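Below is one structure, written out as structure tokens; comments come after it.
All protein chains of the complex are present and in place, except for one that has been dropped.
Chain nomenclature is as follows: A and B, assigned in order of appearance, with residue numbering initiated at 1 for each chain independently.
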Amino acid sequence: MSVVSIRNLHYAYDPLLPGGEPISVLRGVDLDVEQGEFLSLMGPTGVGKTTLCMALNGLVPQATGGHIRGSVEVLGCDPRRTPVEELAARVGIVYQDPESQLFCTTVQDEVAFGPENLGVAAQEIKERVEWALNVVGMSSYGDRSPNQLSGGEKQRVAIAASLAMMPEVLILDEPAASLDPVGRFQVFEAIEALCQQRRVTIIMVSHDAEHVAQFSDRVAVMWEGRLARVGTPSEIFFDRSLRDQVGFAIPQVSTLAMALNSRYGTAYRFTRVDEAEEALRRDIAEQQAFRKTSEVYSSGTAWPQSASANEWMHRQDGLEDFGSLIRTQDLWYEYDATIPALNGVDLSIPDNAYLAVVGQNGSGKTTLVKHFNGLLKPTRGEVWVYGRSTESATVGELAHQVGYVFQNPDHQIFCATTWEEIAFGPRNLGLAPETVRARVSEALETFSLTPYAETPPAVLGYGLRRKVSIAAVYAMRPQILILDEPSIGLDWRSTQELMARVDELHDQGHTIILVTHDMRLVAEYTRQTLVMHEGGVLTYGPTEVVLCQTEQLKQAQIAPPQIARLAGRLTDLGFNGQALSVEGFCVAYGELWEGKA
Amino acid sequence: MSLMYALYQPGDSWLHRLDPRAKLLFAFCGCFLLLLNKNLWLILSALALTQLALLSAGIDWKRLAWVWRITAPTMMMIAVLWVVFYPTPGEAFLSWRFLRIGIHNLAEGVAVALRIGALAFVLFFWLFSTDQTILVRSLVTLGLPYTWGLTLAMALRYIPTMTSTFRMISDAQQARGLDLSARNPIKRARAYMPITVAMLITAFRTAENLSRALQSRALGASPKRTFLRQLHLRPCDIVFMAGIVLVAVVLLWLRFTMGLGAYPLRLVG
Partner (left out) sequence: MRNATPLVIAITAIMIAVVAVFTMVARVPIPATQGYFNLSDVAIYFSAFSFGPWIGLIAGGVGAALADLLGGYPQWAILTFLAHGLEGLVAGALGRDRGFLGLVVAWAAGALVMMALYFLGEGFVLTGWGPALTELPVNLLQNVVGGVVGIPLFYAVRKAYPPIRRLGRGLAWREE
């Protein structure tokens, strides 16, 4: 029986600007979801995924207004005619932003809020709260305030709060977008437990192809207001024309499978690391058994030792002539003079570096990079930028050299037009009006924002706001560009476009510092990697070296990209540290296959 | 700058277990009586009583010191200005132009100043020992509509969040070269514009998402809302409340018949 059934659904928001056009978002969506199914919804930023989710619980159109056409049926109700609060008991929804959906003062009250509204008896509420917190593994947090939870914990509480109403359908809108790998894993684990133990129907929006492949039964891809295709993960990820058209992310191992298929004529269709391992192991083992040469490979090539990275790190220590742009010496920082956030960071970042800063939530990444533009001053130790100590420099002075793009674009946007927004920084630098104009036009051009020059940036979609916030910093022409988690909430294609721009800047000689949780970006773009852990530097070196230091990465709770993990699992067959990218892996595979070491 | 978002200090003392409504009654009667009172000795004993009560409930003495530190400048100012504005009626040991300082207005000034501290402690008697959810819950049982109570609780929840948003926005705009160091106060306040505009837009987005979350969690679904946490008046709460009312009535009666508390130094008229 279909739990959700949508036929030819059209929806348009009312215009945001007075006298504007209605914003047509859904243009003929058809979808059926079965009881107990786990469906993932993918698609570019701004395509209408959130809108579709809200159409399932009645917020669209009851709370958002606008025009609607077509039919929606959820659990036999029409969400347009059923009051939202009535349907809420049967259709739970968890939103992307954890901050605005935890509104009570303790975790316990948060989870109890839904059942209380439904008029459930106090004793039963108590049982439900215990049960729901237990499902998401948060039983011991009942008395905490949401302000004292990490991002991953917050999202798990939000899921528990939905669960306590015993919904038959649970909708999750990018539940793990801003979490570190550990937080993400916790959230997905909680969702999986639900789906398997209670047969709750799950509809999840996510850009995270690897988790989508691992957990979902079916994947729906949204494009231009419609569902372009609905199918199993391997059908979707191996549909090349769909991918070229929509540009969604696919798991790295699937990219690998396609590369192997096209190069060696194999027919791999794996979407998960364990599938890939199994398939490759079987084939290579057969081949090797056939030629009995496996011993040559199993012992010979070793992983690069962590010593080499340490050596690289130490080589730079105290070397003035190394051309280091930013240097820190014994840098300590405490918030409010009590909360330690950095303890003794020694670091030297060379000119024209392309540095990735990775680490868990709360490991001190943001705290560290805020020292580079003077927003924070060391509690102890010193930081030099261009040979000048930041102690005496103001943020405004450093803004000439160091640009900082904050994690949330909404923390910068305030002007009435995009043009003004981008001009704000250059004007603060005291540039002449002609120069400002030239810079703004160039920035608009570079980030393809010219059509929006006269629109208020705050009403643009998330992806465009992200671009505006980067363009606004770019227009200041900083020699050093710091990007704090730029890819959050962006789809795969926009991320690639953005990184291509950043790559160009690097080629022009700018120094790039990228704070991120996305290890694929680290592997594919950056040259150096800095791993932060509990306020200190765990390791620092060339990216390809750091990504092989499995011990350190494990300690910092960072999962290497899928291919690196796969290669790590297959070392006994002879894969080595070169096999970190799709290209490298293909080469290694070819050598193993043909028997040339 | 010291900011405490949660006045509540967790604990399990007699004061924490006392019903929040009884504490509210105490705070209310205490404020009322204090405002009718100018007697130095009575105000000092009110101060001593509330401090002892708070300490006996295991409230950190650092919190008490914090209250003193915060109220000290106001108290000082009040004492000085009182003496300046109200020349002493009787004998003055210092007089210069319109200034006449004597034991009478000095004592009165000190009493009125300390009264500010005493009011603070009477209220903190209630706030330091009652957690926010219970506090709002008790207001609801006293007749505050539930949606108003919810609004208040959510406001308390979002103050720390909005504070950190404000800091983040301020950092982001300064990183783009925003200069906040104008000398003229009005110019300086206007320099905050990029921060305040971004802050308000962010606040609206949060409000919109919040309203969606409230609806998705069935706010208003059932006309009879239930509550996980129930408040029960225990016999000792009732005794405590009766005691407060009795003492308040007696003090009030003494105030109006014998002038207890109307004079700074003498107890009665």
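Here is the rule we go by: a contact is a pair of C-beta atoms (placed from the backbone, for glycine too) under 8 Å apart; a residue touches a chain by one contact, two chains touch by 3 or more.
Keep in mind that what you see is a predicted model, and the values were worked out from it rather than measured.
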| item | value |
| --- | --- |
| Contact with the hidden chain (one of B:Ser45, B:Ser95, B:Thr147 or B:Thr257) | B:Thr147 |
| Options B:Gly143, B:Pro185 or B:Pro223, residue touching the unrepresented chain | B:Pro185 |
| Identified contact with the non-displayed chain, of B:Leu119, B:Leu228 or B:Ile244 | B:Leu119 |
| Identified contact with the non-displayed chain, of A:Cys77, A:Val182 or A:Val459 | A:Val459 |
| Sole residue of B:Ala155, B:Leu233, B:Val249 or B:Val268 that reaches the chain not shown, by the stated touch rule | B:Ala155 |
| Absent chain, residues of chain B that touch it | 1, 3-5, 7, 31, 35, 66-67, 70-71, 74, 77-78, 81-82, 84-86, 112, 116, 119-120, 123-124, 127, 145, 147-148, 150-152, 154-156, 158-159, 161-163, 166-167, 183, 185-186, 188-190, 192-193, 195-197, 199-201, 203-204, 206-208, 210-212, 214-215, 219-220 |
| Touch list for chain A against the chain that is not drawn | 10, 14, 16-18, 61-69, 80, 103, 413-416, 456-459 |
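In the analysis below, only the chains that are shown with their structure count from here on.
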| item | value |
| --- | --- |
| Computed distance of Cα centres, chain B from chain A, in Å | 43 |
| Residue ranges of chain B in contact with chain A within the complex | 5-6, 131-133, 153-154, 156-158, 160-161, 165, 168-169, 171-179, 193-195, 197-198, 201-202, 205-206, 209-230 |
| Of chain A, residues touching chain B in the complex | 54, 57, 59, 63, 83-86, 88-89, 92-93, 95, 97, 99-101, 103-106, 108-109, 112-122, 125-126, 129, 145-147, 161-162, 165, 370, 373, 375, 395-396, 399, 402-404, 406, 408, 410-414, 424-425, 428-429, 458, 472-473, 476 |
